Each structure stands twice: as structure tokens, then as C-alpha cells.
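The complex appears here without one of its protein chains, the remainder shown in place.
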Amino acid sequence: MIEFIQQLINGLSLGAIYALIALGYTMVYGVLRFINFAHGDVFMVGAFAGFYIAPAVLKFSNGNPSWTGAAIVLILAMVICAILGIVIEKLAYRPLRDRPRLTVLITAIGVSLFLENFGQYAFGVDPQFFPDLIGDHAITIPAWCGPFTDLTIMVSQVLVFVITIVLLVALRFIVMKTKLGMAMRALSVNPLATSLMGVNNDVVISFTFGLGSALAGAAGILISIQQPSIDPLMGLQPGIKAFVAAVLGGIGNIPGAALGGVLLGVIETLVVGYSDRLHIPSGYRDAVAFFLLILILLFKPTGLLGRVEREKV
Amino acid sequence: MLAALCLGTISALGQDKIEVGEYASLSGGNASFGQSSHNGIALAFDEINAAGGVLGKQIDLITEDDRSVAGEPSTIVRKLISQDHVIAILGEIASSKSLEAAPICQENKIPMISPGSTNEKVTQVGDYISRVCFIDPFQGKVMAKFAISKGWKNVAILTDVKQDYCVGLANAFRDSFTASGGAVVKNSTYSTGDKDFRAQLTDIKPTHPDAIFVPGYYGEVALIARQARQFGIKAPLLGGDGWVGESLLKVAGHALDGSYFSNHYSQDDPSPVIQSFVKTYQAKFGQVPDAMAALGYDAAKMLADAITRAGTTGEPQLRDAIAGTKNFKGVTGDITLDADRNAIKAAVILTIANGGFQFVQRVAP
Partner (left out) sequence: MMIERTKVILIASLALILAASHFSSHIDPYYYDITLSIGINIILAVSLNLVNGYTGQFSLGHMGFMAVGAYTATIFTTYLPGLLRILAPLGSLLSVSIFFGLALAVGGIAAGIIGLLVGIPSLRLKGDYLAIVTLGFGEIIRVIIENVDALGGARGLSVTAVYSKLFWVYAMAAVTIYVVLNLVNSTYGRGFLSVRDDEIAAEAMGINTTKYKVLAFSLAAFFAGIAGGLYAHFKQFITPDGFNFMGSISIVTMVILGGMGSTGGAVIAAILLTILPEVLRKVSDYPFLPHWLVPLLKNQMIPYSLLLIVMMLTRPQGLFGGIPLKRKSA
């Protein structure tokens, strides 16, 4: 039983990372109807941004882990990724806005390949150690919790979970309660009408990209704190999983992305953890995500929380 | 200008050069290993050329990148053979890539030396194919025997299913360990590139293994060790030469203290060959050489040695000279090629302590 709860915790922490990345995917898709293939690689850039900034920040605390230092690294990485996202949008996607979506998709793939390979050139191909910014350790569970004392919960896992929720709430606030958020929602329904209402679509789109990329950057830092080994190809796997999570939850739907991410993380963890008893070799782990996805899409095509779009003729 | 062009072309005709080809994954998913072995090979040939070359000629290394993509090795090996006219080819680390290129080398009678492919099938392709590394079963057996000798009866195995090196080692370990009376309490798997192993470790923990065999590569092993310790799993980890890498101890911290792995050589080994290699490599590339670098280095040096012994780069003399390698003093050990052209050499078992590797024992083949 304890084992099951531990696996749930493992799954939630994995799922939180997927959720963070999925949020970025789903935002961009919701507003622009476009799958930004390069999103996972922005996540990687975030991690490396943190890697290069961290030593400078750590100098202030004499090499000791500090929460302020971690917060600074997180915010700086988010800013850098936001800028990267905006630049990519302006250079590579904006000129193709009126084109069929497949064209932009190829461009996104080009950007993704470029980031990965240039990353291998610039950062080197070997994994690098991401410095311990917060002095990660397992939380000691007090003895009165009985059998639960055997559970292992790392501070970093709690941090990831908490920050994901905070960012999710902040995102929802921005989208629902601010003017820019309203513009984003309007744009996702009808870009032409939105611009006719006096909204500068370009600015809103840049903002959307910036926001989504900042979230990816945050995910990059958080995962590096939890799993301190980074390399230029680290965005590939989580990118695809997060993408599946976004579709699972209903692409374009923000709470859906979070739900999809968490669900995927938990199910994947359970499949791997119980592979013996389920008689599913854990080598099938990657297929689980897709299998789940296909199941959902066949029975509820718009995803778990997606709205059914009526196509008008 | 024209004169310079002419001079350039003439010297490039290379009457006093020996062309050696190399195909490796210099970019893409396997780039860490490809670049390491390439560095080792390049270093070896630089040293040889500085000392006058082979048979009085300089070695010209022509390297092509297969980008870690299947289907590329055959194309670039064909190019190396028919366009660059190489007399021998070094490569690859990944067995699947070696298996793709080997038939082409065999067909064209160009000797191929693999620095790091461990699948037995590679050298079975033909008599022009050889290797300088252990084959899968050997390291697995070494670690199984070691585990038995330590009195560890229950072991869990955590394998990278995507790498045939890992699968091969795990199978060999399992066979040898169970044949000697040990019990494998859990078989878990992961994929290259995974960063989160908590699910597998949570599954392993309740079986209370005496040790966990993790024959993977350093990128993942370091994280596995870290997470295992976070879970309070105190059992030592066991592994193979894939553990050796710059980032292993940086990422693992103290998580790997007291764990053991098999390797080709020990950095403490006072042998001048090893010491000079480690120092020169570190000076040139700024990092400690990993197993692939050492194997690449040996493959290159063994080739040069064979050319010297054959007295020619022609066939079948070179092929025979390579196959007849006996007690070649490489960095990764005294290399003798057996009848299947696989390297027979001793392994060393190392442990991690005091922030570095420490020699434990030598295991004869």
C-alpha cells in the first residue's frame, strides 16, 4: 500500500513537469491553432540558461544553496526563454501566419532541430551537472504518521508541484481576468474580429508565445533541480510527452493541460512501477502515453476537458 | 595564386599519407560516445604522426558523422571506401551501426576495427572485422562472479532496454549469477535519456536486494544512484565500463560511494602507457577520458601497430596482422585477439571512494 502511495507521489511529481510544459503547448495552440514543435527545446534552453547563470548567483551565497538564489535563477531563466520565444515567433512563424498550418509546422520542426543541434555545438554533447540550488533533501516525515514515514518525498518534488500550481493559477488569472487575457481568448475565437475591435494581434501573439516559453523555461529549471543532469537533447522526450498530455486534456484548454500532464505522469509511473504484475514490460513505457492518447481521442476526441467544436458550413 | 593552388593540390595527392577512415556518431543521441571515441582516435594518430608516422608515412584520418541515425553508416562507409580510398576503418561504438557497416567493409576487403561494439555478431560478419573491447558476456560474468564472491545472494537488475550493450551485459550477468546460485529478485528497465527512475526504484526497494546491477551508461547511472539513495536504498550498485564518464561523479555526488564496476583499466595503474594517456587526454580535451576514448585510442594504436607489423597497408597482409595481434600493450589492457578477432584482456574491478575510482581487483580473461 505504501508502495502504491509512493508511486502516486512519483507520478504526481513527474506529472507536474509534464503539466508545466503542456501549459505552454496548449496556450499557443489555443490562440494560434499551431503545434509549436520547438517548445520542448525552449525548455532545454531554460535549463542551460540556469546552468550558466547559477554559478554567478551562487557566488553571492558563497556557494551555499539558497532559496533566493534559486528564485533569481528561475526568474531569469523564464525571462530568457520568454525573449527566445518571442524572437522565434517574430522571425520564423509570423511571416507564415496566413499560410496553411502544415507549413508553419515544418518551420517549427526546423527551429526545433536547429536548437537541438546548435545546442550540441554550443553546450557540448555531454550531460552537465546542474548545481544544487536549494540543498535538496528528503523531507523527514514525523513518526506519528505511522507507516507513512517510509515514504520518500524530496523537497524538490514538493517545490515543483507547488510552483506548477502557482503558475497555473497565475496563468488562469492572466487569461481570465486581464485585458491581455481577454484579447488572447478573443483571438482564439476569431482573429479577424479581434483585430477589428482595435486589438493589436501581433502584440497579443507575441505575449502568448512569451508566456508559454517562460513556462517552459520554469519547467527547465525545476526539472534540473530535481534531476540535476542536463544535455542539449533533454527536451525531446518531455516535449512529446507534454504534447500528448496537452492533447489528452483537450488542447487549447489550460486546466486540461494540467490535468493531462498529471494523469499521464501518474499512469506512466504506475505502468513502469507495476510492470511485473501487469505483465507489461516497462519498455512499453513510451507507448503507454500514446496508447492512452489514442484511447481518449477515439472516445472523446476533443480531449478530457475540451469543448466540442461545431464546424459550421 | 595559381601556383599556391597547384602546390595545394599536389601535396593533397598524399603520396606520403595513409588514409584511415572513421565513422562515428558525432551529433545526435549517441554523440557523447562518438565524440569520446573520436577524441581518443584523433589523439592516438596525432601522437603517432608526431613520432614520424607509420612506415614513414603520416596517417590521414578521415572522419564522417553518422548523426546517430540508422542507415547513415552504410552510406558513409561506402563513401570512405570508394571516394576517400581508406585502407582501414575505425568504428562504431553502437553495435547496430557496426552491424550495418561491417558487411560493406568485409565485402570490400577493408579491415574494420570497432572500438566499442560489444554484440558478438559484429565480428561474426567476417574475417576483416575485429574489435578491441570485451564482448557482452565477459563483463557480465565478471560482475556476477564478483557479486557471488561478496556473498550477495539477491540482486536486482536495472537495464537500459534501448542499448544492446546494456541488454547484453544484463543477460550475461543474469545467466552467470543464477548459474552460480544467486537469485535475481527484480528485473527492471528504463530507456536512454530517461531522467526519472523513481517508479523503478520504488518497485525494487521492497525486494531488499543485496546489490543492484545497473550496466548502463553514466548519464543515467548517476541519476539512478542519486535517486536510489534518496529513497533510502543503501545497496551497492554494480556496473560495467559504461559508467566511466566525466559527469558521473559530478552528478552522482556521494551516491555511488561503495559501488563497483568493471573497466578496462584503472587510472591509478602506474603503467606509463596509462598515465601518459590520461594526462595527455586531460590536457588536450579538458576532461578525464571515458571508456570510449580509451578504446578509440587503443583501436587506432593497434591499427598502426598492425600496419607496422604487416609492413604494408595491402590486403590480406593487414587483415592477418590485425588478427594476429598478441599482447599489444594498449591503455585498456594487454590485447590479444582470439580466433573470432575479439579482444581477450583482463578486466579490472573498481570502486568509488574519496571522490574517485579505486582499484579493487584484476580479473583475468
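Couple of notes before you dig in:
Should a chain be cited, it is by its letter among A and B, assigned in written order, with residues numbered from 1 in that chain.
In this section, a residue touches a chain if its C-beta (ideal position, glycine included) is under 8 Å from a C-beta of that chain, and two chains touch if they have at least 3 such contacts.
No experiment lies behind these values; they were computed from the predicted model shown.
Within the whole complex, the absent chain has one touching residue among A:Leu74, A:Val204, A:Ile251 or A:Val266, and that is A:Ile251. The chain not shown here is touched by just one of B:Asp65, B:Asp290 or B:Asp305, and that residue is B:Asp65.
Check A:Thr107, A:Gln128, A:Asn253 or A:Thr269 against the missing chain and you find that the one touching it is A:Thr107. Checked against the full complex, the one of B:Gln58, B:Ser96 or B:Gln317 touching the unshown chain is B:Ser96.
Although one chain is not shown, part of chain A still touches it, namely residues 29, 33, 35, 92, 95-96, 99-104, 106-107, 109-114, 116-118, 120-121, 243-244, 247, 251, 281, 283-284, 286-287, 289-291, 293-294, 297-298, 301, 311, 313. For chain B, the list of residues touching the undisplayed chain reads 8, 26-28, 64-65, 67, 69-71, 74-76, 78-79, 81-83, 95-96, 99-100, 103-104, 108, 119, 121, 161-164, 167-168.
By definition in this document, only the chains that are shown with their structure count from here on.
If you average the Cα atoms of chain A and of chain B, the two centres end up 36 Å apart. Only residues 3, 6-7, 10-11, 13-14, 117, 120, 125-129, 138, 152, 154, 223, 227-229, 231, 233-234, 236-237, 268-270, 272-276, 281-283, 285-286 of chain A touch chain B when the two sit together in their complex.
Put simply, chain B touches chain A in their complex at residues 27-29, 31-32, 35, 161, 186-191, 193-196, 198-200, 202-203, 205-206, 218-219, 222-223, 226, 230-232, 245-247, 250-251, 287.
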